[in-house]
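Okay, handing you the structure first.
With one protein chain removed, the remaining protein chains of the complex are shown where they sit.
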Amino acid sequence: MKSKIVSSLDAAVADIPDGARIMFGGFGGAGFPNNLIQALSRKGIKDITAISNNCGTREGELGIMFKNGQVRHVVCSFPGPHANYFQERFAKGDVTCELVPQGILCERMRAAAAGIFGFFTAVGVGTEVAIGKEERVIDGKRCILESPIHADFALIKAHKADELGNLTYRLAARNFNPIMAKAAKFTIAEVDEIVPVGAIPPENVITPAIFVHRIVQAKGLRFQG
Amino acid sequence: MKSKIVSSLDAAVADIPDGARIMFGGFGGAGFPNNLIQALSRKGIKDITAISNNCGTREGELGIMFKNGQVRHVVCSFPGPHANYFQERFAKGDVTCELVPQGILCERMRAAAAGIFGFFTAVGVGTEVAIGKEERVIDGKRCILESPIHADFALIKAHKADELGNLTYRLAARNFNPIMAKAAKFTIAEVDEIVPVGAIPPENVITPAIFVHRIVQAKGLRFQG
Amino acid sequence: MTEKTRLTREQIAQRAALELTDGAFVNLGWGIPNLIADYLPKNITVYFHSENGILGMGRRAKPGEEDYDLVDAMKVPVTLIPGASIFHQADAHLMSRGGHLDVAVLGGFQVSEKGDLANWKIPGSKGSGGIGGAMDIATGTKKLIVCMEHNTKEGTPKIVKQCSYPLTSLECVNTIVTDLAVIDVTPEGLVLREVAPGWTPEEVQQRTEARLILRGDVPQMKLA
Partner (left out) sequence: MTEKTRLTREQIAQRAALELTDGAFVNLGWGIPNLIADYLPKNITVYFHSENGILGMGRRAKPGEEDYDLVDAMKVPVTLIPGASIFHQADAHLMSRGGHLDVAVLGGFQVSEKGDLANWKIPGSKGSGGIGGAMDIATGTKKLIVCMEHNTKEGTPKIVKQCSYPLTSLECVNTIVTDLAVIDVTPEGLVLREVAPGWTPEEVQQRTEARLILRGDVPQMKLA
């Protein structure tokens, strides 16, 4: 079988085209595919739609992509207190932004992963989030209709990978990564360590190999908030 | 904190009332809470709605409940080739049955767990399953609206539990159990082994304690198909 | 009239096995599809999915090796290959319904010329019937292969203009492998790709209700 492992970060992102819709894992400084983000920025990608909980920590995490003007649209829940490059681009109108409640962001990605074409939820009813969305009362509760969020690629960070693409995560660095791995058409994982096939006990696999298409080993890179 | 552990199977099911909606884990002979089912039947419960992938293997698994006429309605995907007591009751009209595609059965339970009030799926479109359901085209695809499946109780089978209610499962005995634990208002787990708090590594917990309300240790009981 | 020899169920499975590609994630249904694992080409690795929460199912367990917590969707004790993973049933069907499985091979009662599949209930049959995982798998999988006999025991065609049996899923079948032919469902209609050894396209068409499209010479079915 063709190996999913590539030897360089640049090779890992080489075929991601301008204009792609890309999910980026990570939350609170943990679980960001920082090396892949750096490589993606380095290659000069343009006009991407970024789906991510937040919008970078100064130049760190997604920040570099905003600094360099490589993002056209963002779907996120909380840009974050240090997302200054995003805020500058947003103020200038270079970047548009759809704010989504965090759990609904997860759930809309999971819907894409699970072949769900839309779902009703009470979250967001009566708020700015509900604007333009179908509303109905179900079981006595006001609900709005939310749609799946699809992506061409997911860039994620995992702890261990075997050569087939089975993944584990460290502690709270798990966060959005397993959901994005499932939701995107093509998932690229940056990992701390590559282990032999069979080294991860089947019951402890968090992301099964079917969701992972490319793996690259990279030394951790972390940006303090 | 009040312990979730009870010392007998009969005590574990004592407060489940007649007419309750109950989810039962298990698939293909693995992961059935057989001891809890026996206790529930023994206590003479009546008129339950059973939500379960199948309807028993002769007297085994849910079979005893049908033999004794304790089930009024079933929501299932595949009654199974040896569900003779169910089929007898069904033929007589003692039991009604809603057949649900297996993945949609999981998904409707997960919707109940996740605060989702309904979802659109392409599964079942144009089939008997779609009868009476709202249909619309989304993203070029014909979809039907499915509703959450709630339950008062889930009876599940796990492998290890700590005293707080964190659970692990053995191999394919996992199946429906983690979803039902999340979906029901009150979850009772029959487990092989009770381990000290902290003995299950946090990253390996499959069902977090928040979803588990009562635990009873019981020696495995398995019915061959 | 004595009919010519048709392929056996094992031969249907053998032919269908050739449709699987290296590295594919594959679900096999009840009946003929379940025989396919025994006929995999030697040079490829395929990862079998089971809807009860297994990816990387291996061969059946040998006597004495059975672990009844490790069974496939037919309740048969199986083994795991290195790199296998275990998950719950909702994730197993997220894989099927969500379009992650590369191939599924299911049995069938009827397939229509549009690729509609009927495989879960015989009209007029007694009892409750049972759907199982087939609707999710048929609807979501990237490539769906149906393995079945070309005709019922009574000789009625199972490849039809429109299904009369209760449907499993609409426009879902990509390829049909029978004891007489390999047929692809295309936007233009059913294309006869191969015929069983000793059979002509005309003879296969006679035993098929839907019209079969011929594109040049139709070769014999490969069996290894």
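Order of writing sets the chain letters: A, B and C. Residues in each chain are counted from 1.
Following the convention adopted for this analysis, contacts are C-beta pairs under 8 Å (C-beta built on N, C-alpha and C of every residue); 3 or more make two chains touch, one makes a residue touch a chain.
Worth saying up front: this structure is predicted, and the values here are computed from it rather than measured.
Though it is not drawn, the left-out chain touches A, B in the full complex.
Within the set A:Gln38, A:Gln70 or A:Gln87, the residue that contacts the chain not displayed is A:Gln87.
Residues touching the missing chain, restricted to chain A, are 27-31, 53-54, 76-80, 86-87, 90-91, 97, 99-104, 106-107, 109-110, 121-129, 142, 170-179, 206, 222, 225 (touch as defined at the top). Although one chain is hidden here, its contacts on chain B can still be listed: residues 1-2, 110, 112-115, 162-164, 166, 182, 197-198, 200, 202-203, 205, 208-211.
Heads up, the rule we're going with is that only the chains that are shown with their structure count from here on.
Using the average of C-alpha coordinates as each chain's centre, A ends up farthest from chain C.
One simple way to say how far apart two chains are is to compare their mean CA positions; for chain A and chain C this gives 35 Å. If you average the CA atoms of chain A and of chain B, the two centres end up 33 Å from each other. Shared contact sites, meaning residues of chain B that touch two or more other chains, fall at 107, 121-123, 170-171, 174, 206.
Shared contact sites, meaning residues of chain C that touch two or more other chains, fall at 86-87, 93-94, 97, 139-140.
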